[in-house]
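One structure below.
Only a single protein chain was left out; the remaining protein chains are all shown in position.
In order of appearance the chains are A, B and C, and numbering begins at 1 in each one.
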């Protein structure tokens, strides 16, 4: 993926001429299509498209100019460019945190991380070793105030989206709705199996041969948001519940990083509670 | 695995000296241990063991001689040798059937298949092309009679266990209990997710990113028997429900064949509704 | 993939306006783009595109009309529609053959198979059980005549491409050049490791922990043609060379079927001895 390119995401009713009109628009504005992916559920149904473009205009101006086409085809659309700004919420587990920080450092994930916020002080040194601000915002029995404090911090830093790196607090509906499809959570089970607490113990007791983890957008209804990425690992009789937890953490890291990467590259469209994740 | 070896499966309370006594018994009876695997849940808890032995005595005589040791340690145990005899139940889907027949032919699975029984006539030619007897036993509204007929056939042929290669009839509790941990079923979902009918459609509607299949021992409580093998395949937005079904069939074949292979090699112990599958 | 759609594959120097002109052409000819994938090596370098189109014109007429655009952009291009016609070459191994025949029967691979040709009579019954003509063309010391005979048969049946399902004869350069990028071969190793004979034995002796197989287009230079698909399976100390062979066959089937599927769906472009395989 080019780091200086502009991305365009489109959803609209499927109909003839969409690609023609869009590519004409790009051509007339002196742009070049680097990558294009589209998905159609068939004529009279839904059409989805992601374009990566080299184009000299800023996204704001593009969005304005594009409005005529968007209206004609009843499109939802979004232009974006540049690095997104991500806040990380953590509690005490550091595995997903380290993984994201390292992937960002090594260039696997192309994102800015201005702040790490936690309800615990424990991981301040990790943030420091990566040169990132760490804000300790304890809940202290008043979640509403704490969440308001989080929002204030994120607003000040112009944050685009939030990664919940095993943040062990249930976010309020108000908070979640403040960031629609902009909060990425990781659940330590292969949803929809084993929802809720202690999924690895549940899996062990059921005798499954594979355990998994799920990264999804947070919604008010816990563990039910649109799934972005899932993966699994085989387990056998030699593994204890503790082993499941250790093995599971590797999968959590994996799906969490994939979900964040897809989100930063504007590769995700949510449609009817499910995601289209372009490759 | 040696095809002429004798297998010994043991479950008992964990305690000191088991391996010593068992290996002494084998040594005294002029045997040689080719492979051994064991699993312990810790002293005062459960011990499981599988041995593969080159030994000149027949299993019946071994079982008798071994009884003293078994009593001393409160063991469940089973000696076995030679190829097992497997019956296949099918309906109209042929993918699991072909896969098993080919794996048996090619030597991946070391088993005898004296009969294929179906509630439909459709797959008779497949059986014929592999030189195996095909029995068409329609249900005709009287499942009890049909099941009795199946049992009679299996008894006549001295069948050890049954493989349900997508047999689309619900077996009665009586039938299932007649073959405890001796009926292998394949469920077209990654249990415990999406139990019951149309699991691929359920998976599609939920928007999961991975679909799977499960091979398990049949029990009275449908889809709840001890899981033997599971596997998965990634799906993405390009796949329709029909694609899920096609992809799913490959996974069904895979887990079904693995489960049958493990069973034929006496590698499975069932304990508290879960399996230990030795490698 | 729609079975009635038209596919268009394009390679040309990258330059602005390609997508615009192509989509304009489709729009003007009353077509609808169902799926599009493109790949660019950057401006001034190479551009690759695959389109799937619902369009009322036959491919021949499309190709003619498209010529003006193709000339303008110095394009290599190909329109195609309908099922391709595939011949299978086999010797004595039946695993890849069965797999392809079943995948075709079940609809995983959308292709017509008018003929199976072999230098041995052994697999005639398999062909028969799937209702496909089987031609036994032994080499008898005169490979040139046998190959001429094969070509004659393929010409008569209007064959589009050839699948070598473990055909154990080395094809002559003349034969291979007669079907450029139209012969799919499967090599029982993870190329470029362990070229040539007995790759599983070579792998065993080297002590590798993973074995693999490769499907590729046949070229004059044996085992060196453009790689289409590769996969692997883990092996461990318990596996003998014979086990490697059995495990390897499953991988051979897998990569071979994937390569054939990609070819039948016009998803492969060969560029500088390497393939672009669209997803």
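Observations on the structure shown:
Everything below uses one rule, namely that a residue touches a chain if its C-beta (ideal position, glycine included) is under 8 Å from a C-beta of that chain, and two chains touch if they have at least 3 such contacts.
The shown structure was predicted, so the numbers you read here are calculated from the model rather than taken from an experiment.
Looking at the complete complex, one finds that the omitted chain is in touch with A, B, C. Touch with the chain that is not drawn comes from one residue among A:125, A:174 or A:220, which is A:125. Note on the undisplayed chain: of the listed residues C:146, C:185, C:230 or C:264, the one touching it is C:230.
Only one of B:145, B:240 or B:279 touches the chain withheld from this view, namely B:279. Think of the hidden chain as still there; on chain A it touches residues 94-95, 98, 102, 106-108, 125-126, 129, 238, 246, 249, 279. For chain C, the list of residues touching the undisplayed chain reads 39, 48, 190-193, 206-210, 212, 226-232, 236-238, 273-279.
Contact residues of chain B toward the unshown chain are 16-20, 23-24, 26-27, 30-40, 43, 54, 279.
Quick note on the criterion: only the chains that are shown with their structure count from here on.
If you sketch which chains touch which, every chain touches every other chain without exception. Measuring from the averaged C-alpha position of chain B to that of chain C gives a distance of 37 Å. Chain geometry summary: the mean Cα position of chain A and that of chain B are 41 Å apart.
Residue positions 39, 279 of chain A are each in touch with at least two other chains.
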